[in-house]
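Excluded from the complex is one protein chain; the other protein chains are retained at their positions.
Up next is chain A:
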Amino acid sequence: MQASDRFNINSQLEHLQAKYVGTGHADLNRFEWAVNIQRDSYASYIGHYPMLAYFAIAENESIGRERYNFMQRMLLPCGLPPERDED
């Protein structure tokens, strides 16, 4: 970033964006992004009742169970993070 645009609106924009969980940055890796995607997806499923109902029918589960499952899966949606190779 240049010195001149350290103070302009664009840097503020990035600052503003950084306040939201789920936004990304240039150093985000595939795993982190995928986790965000998964969580957003589950949140969206839970948030839209018709979606939830649809999944419930498809999986032959109750809606409440589906919601619970989705919420549980939001914890570690993609499994454990891969080992970082320290370089």
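Assume contacts are C-beta pairs under 8 Å (C-beta built on N, C-alpha and C of every residue); 3 or more make two chains touch, one makes a residue touch a chain; residues count from 1.
Just so it is clear, contacts and distances are computed from a predicted model.
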item: Protein name as given in UniProt for the chain not displayed, "Splicing factor 3B subunit 1", "Small ribosomal subunit protein mS39", "Armadillo repeat-containing protein 4" or "RBR-type E3 ubiquitin transferase"; value: "Splicing factor 3B subunit 1"
item: Residues from chain A at the interface with the omitted partner, ascending; value: 2, 4-5, 8-10, 13-14, 17, 20, 22-26, 28, 30-31, 33-34, 37-38, 40-41, 44-45, 47, 54-55, 57-59, 77-80, 82
